[in-house]
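Showing just some of the chains, left in place.
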């Protein structure tokens, strides 16, 4: 196997990822900005399938209409030339000082209106470039002190904005699927809709819930120390895994956005295995950036590394599924009649009256150490 | 104000809380077990309104039917004598070795059947003692390695069990409201339905979602570093705040179950203020236990402390709502037309075309430092 990405792998990057210039809270930029066209070529060069963007990654917030049109024209030409596509677009509702207290949930109604205005135009831009998924990351939708905003009011505002935008999507016939991207904190002290679970629950309160899913990000769930796979599985089961952001992150820290697999190979493995096993057909989007020390040669290594690690783990997943000893253990673990009990008054009564050998149930040894160790050894390449 | 609890405050404790004997992973018990009847009297003595229990807090897992009946009779007599009520009951699906790989999600179908059997009987017991809320804490529903259990399969099993039990509740005419209690980890490496959000989303996939809500616990959300208030508000808005577990916890640690307010007074304040402001009418249940060094005199101090701190913070909440300077700041913060934009094609077009003074929106100073400092000074008693 070559571990070289092909379009079939559906690997995508954001303009902001390989285009990241290495500024952080304590340091100045270390890389010169690339133009969107340059980034498209860089991504084509490393074998990516697509490129995603925030409105202002492509069109500066203060561009004139004619500048906008020129930029879009050149960008689309670069797409055509390279064969890259734009599966996803999103709005930057966090960089401008106007959004310092949130966008859709800002306490200032004028800011909320501006956020809606900006998103409508950004949706048009995304659709114009071919996007079929539209992501909402509410990075500023939160608080540093709960004295300043009522969470019920914030929720109401967030919902109203999304309902409005769903109607717009429908009305325009865009056919976009919307995907909410949760995050627990940073840049706000606490961000609303902190996890995949909170976002999934919130979606059910929208007017058109069928139009809205989630965009889970590895780093965002791991910041809260949560098991990312479990959140992804819940989204998948609910039919809501509309997009996914792959990267890596040490738990309990600032948002690191490391190369996929850079922190925890085992959890990355179970994630890849899940996506491949269930047949997830969407983008494998890498929302990560290179270490700040890299030049653009290093940025390419970073991008290639994300994809190579995914492909390596995909191969491992197939190997795991084909490993006789592992599969025998799984069969042993899952032995017994698996059909659930159907409810009836009689079934309940019978179950209540049934005798169980509690001690025997507790005495059965579960060979999970062996199964996990086999997984480790398979990952290390010694099986 | 006296800060002495009255039944109107609806303060409840579990048999397992003031009855905790101080065993931990590294140490032996330090307090002699009290009988359920003794605990009822202890709670009456400190002014509690009610007492909740797991089936085996009241009736040992190996009690004979006649022993069970005697225990229940004596317990109900103590309730009658003291005036305490049992608003909530739940099942112990975690202590027995049979549940070492979970109860409803165990890989062993016989264990799953036994968990259902045990829950049916525990529901009967709870109802017999007067409970109207029934809690499900899936403490063992999880994994140490994702090699051992498919999260989709686990979800399916969990759902089937709850659907079965909802039918039973309905069929028996018990009228119980079910409440799921989420937790991210401990005692399992990762527990399914890790947060309030995940539980709320899961409920929507049940056959009878209207019967099922959540029982958020301060410590469980704070273990993951999440803002507890935000989860509670989301549950409240969804009409799903069926119960609440009050205690305290330093983030990113083992499950501490400290006295309410013992770690973070400010977040406890915003929680109490929320519950009182929205008119939450359910139990204020303290799922906490005394420090391991205490004797039963200290356990009573612990229990009184939970309730006194709640009442102190409730008084502070009223003071905050009545504070002229604070309310003036809130009015300033929330100034402007608050009505949301109703969608129409024309409204969207107009909004897209509208000019915004982005710089002016960003330049407005938001007096949240002052508001938060006033809150701090109010908490410290200097306002």
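Should a chain be cited, it is by its letter among A and B, assigned in written order, with residues numbered from 1 in that chain.
FYI, a contact is a pair of C-beta atoms (placed from the backbone, for glycine too) under 8 Å apart; a residue touches a chain by one contact, two chains touch by 3 or more.
Everything quoted here is computed from the prediction, not taken from an experiment.
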We see 2 chains here; how many are in the full complex? 4
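Quick note on the criterion: only the chains that are shown with their structure count from here on.
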Whole-angstrom distance, CA centroid of chain A to CA centroid of chain B, is 30
What residues on chain A touch chain B, complex-wise? 61, 96-101, 107-111, 113-114, 116-117, 120-121, 124, 144-148, 151-152, 155, 157, 160, 163-164, 167-168, 171, 184-185, 190, 192-202, 204-205, 224-227, 229-231, 233-234, 236-238, 252, 267, 270, 274, 278, 326, 333-334, 336-338, 340-341, 343, 345, 348, 351-352, 354, 356, 358-359, 361-364, 366, 368, 371-372, 374-375
